[in-house]
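Got a structure here, written out as structure tokens. Questions coming.
One chain of protein is taken out of this complex; the other chains stay put.
Right after this comes chain A.
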Amino acid sequence: MLLQGHQLRDGCVQPGQQRVEIHKLRQGENLILGFSIGGGIDQDPSQNPFSEDKTDKGIYVTRVSEGGPAEIAGLQIGDKIMQVNGWDMTMVTHDQARKRLTKRSEEVVRLLVTRQSLQKAVQQSMLS
């Protein structure tokens, strides 16, 4: 049987996507990343200010703390998080997403994100 579409594998970052590696910062008992997320399949996507498609139930970065680990790693507000350490983040509830990012056993998280400015640049370069 043929495999239709394509499967996302390591090393095969699609155009318009970005890898961001964040090293968590220890603050007392907690390991923090320094950003906030919004979205999830159990949330109302029409209230997402960052998405182009208002039915998109993905996880978006809604705030990045100044000088925090996320900002240092290059994460930007409005980024959509596709994967965290290989785990899919496009079909998860809000709480599941939060838990995936805040695992105590992980000191480093590798995110795969899409950024609208990047996507638009790719689209434009494809058209020209």
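Following the convention adopted for this analysis, a contact is a pair of C-beta atoms (placed from the backbone, for glycine too) under 8 Å apart; a residue touches a chain by one contact, two chains touch by 3 or more; residues count from 1.
One rule holds in what follows: contacts and distances are computed from a predicted model.
Visitor: Would you mind picking the UniProt name of the chain not drawn here, from "Phospholipid-transporting ATPase", "Rhotekin isoform X6", "Ribosome production factor 2 homolog" or "Integrator complex subunit 11"?
Guide: "Rhotekin isoform X6"
Visitor: Quick one: which of A:Ala73, A:Val92 or A:Val113 touches the chain that's been left out?
Guide: A:Val92
Visitor: Write the list of chain A residues that the hidden chain touches.
Guide: Touching the chain left out of view, chain A contributes residues 1, 3-10, 14, 32-33, 35-45, 47-48, 53, 56, 58, 62-63, 82-83, 85-88, 90-96, 98-99, 101-102, 110.
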